[in-house]
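One protein chain omitted, others in place.
Up next is subunit A:
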Amino acid sequence: MKKLLLALASTAAVIGFASAAAAQEKAKVCFVYVGSKTDGGWTQAHDIGRLELEKALGDKIETQFLESVPEGPDAERAIERLARSGCGLIYTTSFGFMDATIKIAQKFPDVKFEHATGYKTAPNVATYNSRFYEGRYIQGVIAAKMSEKGVAGYIASFPIPEVVMGINSFVIGARSVNPDFKIKVVWANTWFDPGKEADAAKALVDQGVDILTQHTDTTAPMQVAAERGIKAFGQASDMIAAGPKTQLTAIVDTWGAYYIKRTQAFLDGKWETTSSWDGLKDGILTMAPYTNMPDDVKKLAEETEAKIKSGELKPFTGPLKKQDGSEWLAAGASSDDGTLLGMNFYVEGVDDQLPK
């Protein structure tokens, strides 16, 4: 028995070495996904980025990924597995992978890590994020134009700064058109749960909103909006297939550009720790085609997008008041990134209590 095991083990070792030797020709770039790569939202957007990366640099690199990795100790193991399997550069694509990424990075100083949407860096850990709120501002502008009742519904995931920032940006955009615009928020407490998201959407429609937007990952809210005959915005991926007559536009995460840029730097030996926070102008975020709206609204949306890209318009610019009516930003003053990244208050116009 022991001999048999030994024989098996040595065969295995040989196979292992053989495959390692074949892999050495190309650098391995790896991804850790929190969801399924076909979720139609957040993870799919990252996977599209990975495929673009393969297309662009496929002769020099190969990519691998682990999908549906739960946050916590499982993430630590998944990342370690990738680091051990010879990945030189690892993208961890969920906020909840932050501490796991930092821990494993300490163990593997020669491997480079890139963590999406987090705030902890290390000599071999960079972070990257996208200014999603720029897209949400445009959505707000469109919503205020399209809504007859002046109330939009917002399906939110978790009350973290990222999400609160998005809600505020949407309201600020809407109020730039209609100063009385209001939004109602439902906390789904999940990133990915078609059932819960659909329930939240139904609850909001029943409360009388006539525009839906979401900061969760599935197309369920879009489908509810389509059934109920109201308009909605897609999230993370273009969700037009789920609502051909419903989607006004969608914030589409286009990570590919970033992945190509950073992987190239890695191949050239020029990779450095950065905390990147790009937006519309950098192409990390794009708006899906403006559909199902009159031409004048479409024109306004395009103008707004152009202004944000040129830097002429910054969504978080005063005069702005907090929800309780106290002054936040004086006229002309813009918020600094630090405040945005730690945002834990609503601006005026949000019809909800921020969960504390």
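In this text, contacts are C-beta pairs under 8 Å (C-beta built on N, C-alpha and C of every residue); 3 or more make two chains touch, one makes a residue touch a chain; residues count from 1.
Everything that follows uses one rule, which is that contacts and distances are computed from a predicted model.
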item: Which of "Ring-1,2-phenylacetyl-CoA epoxidase subunit PaaB", "NADH-quinone oxidoreductase subunit J", "ABC transporter permease" or "ABC transmembrane type-1 domain-containing protein" matches, in UniProt, the chain that is not displayed; value: "ABC transporter permease"
item: Touching the absent chain when the full complex is considered, from A:Val29, A:Ile48, A:Ile61 or A:Ala78; value: A:Ala78
item: Hidden-chain contact residue, picked from the options A:Ser36, A:Thr273 or A:Thr291; value: A:Ser36
item: For subunit A, the residues touching the chain missing from this view; value: 8-9, 12, 15, 19, 36, 64-68, 70-74, 76-78, 80-82, 84-85, 95-96, 99, 119, 158-161, 189, 341-344, 355-356
